[in-house]
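Structure first, commentary second.
Removed from the display is one protein chain of the complex; every other protein chain stays in position.
First chain written, first letter: the chains are A and B, and each begins at residue 1.
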Amino acid sequence: MPQPGPENVWLWIGTALMALGTLAFIGMGWNEKDEQKQEFYIITIFIPAIAATSYFSMAMGFGLTEVTVAGEVLDIYWARYADWLFTTPLLLIDLALLAGADRNTIATLVGLDIGMIITGLVAALTTASEAMRIAWWGVSDGFFLVLLFVLVSRLTAQASDQPGEVGSLFARLRNVVILLWLAYPIVWIVGTEGLGLVPLYWETAGFMVLDVLAKVGFGFLLLRSRSVLDKATPAATEPEATAAD
Amino acid sequence: MPQPGPENVWLWIGTALMALGTLAFIGMGWNEKDEQKQEFYIITIFIPAIAATSYFSMAMGFGLTEVTVAGEVLDIYWARYADWLFTTPLLLIDLALLAGADRNTIATLVGLDIGMIITGLVAALTTASEAMRIAWWGVSDGFFLVLLFVLVSRLTAQASDQPGEVGSLFARLRNVVILLWLAYPIVWIVGTEGLGLVPLYWETAGFMVLDVLAKVGFGFLLLRSRSVLDKATPAATEPEATAAD
Partner (left out) sequence: MPQPGPENVWLWIGTALMALGTLAFIGMGWNEKDEQKQEFYIITIFIPAIAATSYFSMAMGFGLTEVTVAGEVLDIYWARYADWLFTTPLLLIDLALLAGADRNTIATLVGLDIGMIITGLVAALTTASEAMRIAWWGVSDGFFLVLLFVLVSRLTAQASDQPGEVGSLFARLRNVVILLWLAYPIVWIVGTEGLGLVPLYWETAGFMVLDVLAKVGFGFLLLRSRSVLDKATPAATEPEATAAD
């Protein structure tokens, strides 16, 4: 089994920060009794908990495999995709609850997201040629662009019915997600998975910083606003409430 | 990594037709504002989009593996099962929404369907002997037969409460699903996965025609009937509406 190289330091730092984020969010949500606010806490606690487990698996070497492309051996941390498969839909659900989105919008976002992550995994594991890897990266980017379009059009339109402070928090978090998520395909394509311009050590550091910001950072921005979450909940964040009208 | 042979032409045709179907359904649904009709569009758009991705992966060779059974090497397109795992539940959900089915019926259909696809994948990947492969094909058929029973008994009973035109559309689409889906295990067992009576080239063509009819054809039959979908929606297609009575 391949073993992590010096990039391991970033994986251990990632494990620690994700674990700390998990504990912090548990602490922040411990006494929350309101059922709809609990929903934000539960989703936001699971995000770094899953990431901590994934980082631990990469630091241990379990989440690492070798892929041979045109005679060159690449170290591929496949466990990232297992992490992202669960955490990115949860991040989108957090955003969608804040926007008071309907069930169709949530299903569309989650479906596009899963398409993006699975085709990204295919890109990472493709052995046929570097061109094929980049072709799959392009397919994954296609899903991502449609997802971004739904975020800025439909989801943003739905959020406009939310009270002012909720709308501002939604807009800020949506922008955080868009900016941070846009960096992922760039790190991928310049890193060892893609063109190999950036070595694995710095690529791993880059993904770690992005992951911590997009998960723990995002969670702090969301959960510190208890009073805003209060106002978010009366809106039609629940599909049932809509259907029961 | 094994590479597709001359059957590749069918995989590329499948990719193109699924992509065209996806674009057509997006175009048809673009201006739909009604939340419950949108649900049909969203589900029906994801079906060929997933299939297009899967066909692309098979045409590229990523979705292909080799399985050695009794000294004979079989080319197994495993990506079909990844496609079917998601698309066949979505097709059943389309049918169930049209029938105004309750949540229990939907869960039963989806559970049986997943059982059918996973055991079908086991059949395709089994290396022990041809007899074992056929035994697993039989287990998968068992799930399929129970699924058909639920379709023609319980789901059809629930659809009988829908208005006349909705009931007719349901009956037509249900029959399309039953007839086309019955052809899949036959192609499998006469093809290279089973008895090997039909070569991979024609088997791939057969699956492609079935997939396009069962996904793009099904979708056109469903979505061209905008006025019928209008009448479908007031019924208790939402589990919430039932619970909120």
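One rule holds for everything that comes next: a residue touches a chain if its C-beta (ideal position, glycine included) is under 8 Å from a C-beta of that chain, and two chains touch if they have at least 3 such contacts.
Note that the structure is predicted; figures quoted are calculated from it, not measured.
Novice: Please identify which residue in B:G111, B:P163 or B:G217 touches the non-displayed chain.
Specialist: Checking each option in B:G111, B:P163 or B:G217, the one touching the absent chain turns out to be B:G111.
Novice: One chain is left out of this view; which of A:T53, A:S140 or A:Q162 touches it in the full complex?
Specialist: Selected residue, touching the omitted chain: A:T53.
Novice: At which residues does chain B meet the chain that is not included here?
Specialist: Residues of chain B in touch with the missing chain: 102-104, 107-108, 111, 115, 118-119, 122, 125-128, 132, 135-136, 139, 239-240, 242-244.
Novice: Touching residues of chain A against the unshown chain: what are they?
Specialist: Spelled out for chain A, the touching residues are 1, 3, 35, 38-39, 42, 46, 49-50, 53, 56-57, 60-62, 238, 240-241, 243-244.
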